[in-house]
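Have a look at the structure below, then the notes.
Excluded from the complex is one protein chain; the other protein chains are retained at their positions.
On to subunit A.
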Amino acid sequence: MIDQYLYLAVILFVIGAVGVMIRRNALVAFMSVELMLNAANLALVAFAWHHASFDGQVASFFVMVVAAAEVVVGLAIIVSIYKTRRSTSVDNANLLNQ
C-alpha cells in the first residue's frame, strides 16, 4: 500500500526538481520548490502511517512551518526584484557574477 504513496511522492519531487532547473520564471521555480517540499512531506506522512508512529507527521509539521516562512521571505524578494527590474527571470538576476 505504501508503494503507491512513495511513487506519487517521487513523481511530485522529480516534477519539482525539473521545474526548478528548467523554468526561468522565479515564481514558477518557487512553486516547484514548494512542490518538492510537499513531496517530501507526503513521503514522511506515508512512512509515519506505515510504521504507526507520529515521528514523521511531526517532522512534516516542521517542514510546513519552514515552508511558510520561506514563502514570506521568498515572495518578498521576488516582488522587490520585479519592482526594480520589471522581470522575474532568474537568469537576469546574476549581478553577483559580474
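To be clear about the criterion, a residue touches a chain if its C-beta (ideal position, glycine included) is under 8 Å from a C-beta of that chain, and two chains touch if they have at least 3 such contacts; residues count from 1.
What we mean here is this: contacts and distances are computed from a predicted model.
For the omitted chain of this complex, the UniProt record lists the protein as "NADH-quinone oxidoreductase subunit L", which is one of "Xanthine dehydrogenase, molybdenum binding subunit apoprotein", "ABC transporter permease", "Heme exporter protein B" or "NADH-quinone oxidoreductase subunit L". Contact with the omitted chain, checked across A:A9, A:A43 or A:V90, is made by A:V90.
When you scan A:A17, A:M31 or A:A59 for touch with the missing chain, the hit is A:A17. Within subunit A, the residues in touch with the undisplayed chain are 17, 20-24, 29, 90-91, 93-98.
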